[in-house]
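For this depiction, one protein chain was excluded, whereas all remaining protein chains were kept in their positions.
Our next item is chain A:
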Amino acid sequence: MLRLASKRLLGLATGEAASSRPVQILPRLYHENVIDHYNNPRNVGSFDKNDPNVGTGLVGAPACGDVMKLQIKIDEKSGKIVDACFKTFGCGSAIASSSVATEWVKGKSTEEVLTIKNTEIAKHLSLPPVKLHCSMLAEDAIKAAVKDVEAKRAKLNGSEAAPAEKAADA
């Protein structure tokens, strides 16, 4: 009885009150860019970490709820990053931050990508203050990957690549 009445009430209401709906402004939990990268993460995957042209950055800790693995593939001749991929254990913002990072490093030199700042990633994804550490982790992952590949190349080429490694540390 009651159910029937309330159904009719609802039916009636949709017809009559559609024009006078109250405007509600709700706080957003995730920016659409975060949701986009979470739903369609770019460059998920792994490269062979023993490849001398691949740099691997593994940052974060399981106990903190975030672990990021970001890998870059360097073109031997030009030194540019030709490909990048990631795997992340973490919240949606951490996944989105690493997904964005892989997009941004492609086509750039290792020096250039070291200038990518966490603030830019945070801004792109409109991360709230509690999620800023996700973007910092992404920046750390880029730096760790560059450091790794440069150390590998230095080992292979002897003294030739040493200055590059110093630049990475600086």
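Here is the rule we go by: contacts are C-beta pairs under 8 Å (C-beta built on N, C-alpha and C of every residue); 3 or more make two chains touch, one makes a residue touch a chain; residues count from 1.
Please note the rule applied: contacts and distances are computed from a predicted model.
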Requested in this report: Consult the UniProt record of the chain that does not appear here and report its protein name from "Aminotransferase, class V/Cysteine desulfurase", "Superoxide dismutase", "AAA+ ATPase domain-containing protein" or "Mitochondrial division protein 1".
Outcome: "Aminotransferase, class V/Cysteine desulfurase"
Report summary line: Missing-chain contact, candidates A:Ser46, A:Thr119 or A:Asn157, resolves to A:Ser46
Query raised in the report: Residues on chain A that touch the omitted chain in the whole complex?
Result: 1-6, 8-10, 12-14, 16-18, 21-24, 26-32, 34-35, 38, 41, 44, 46, 58-69, 87-92, 94-95, 130, 133, 137
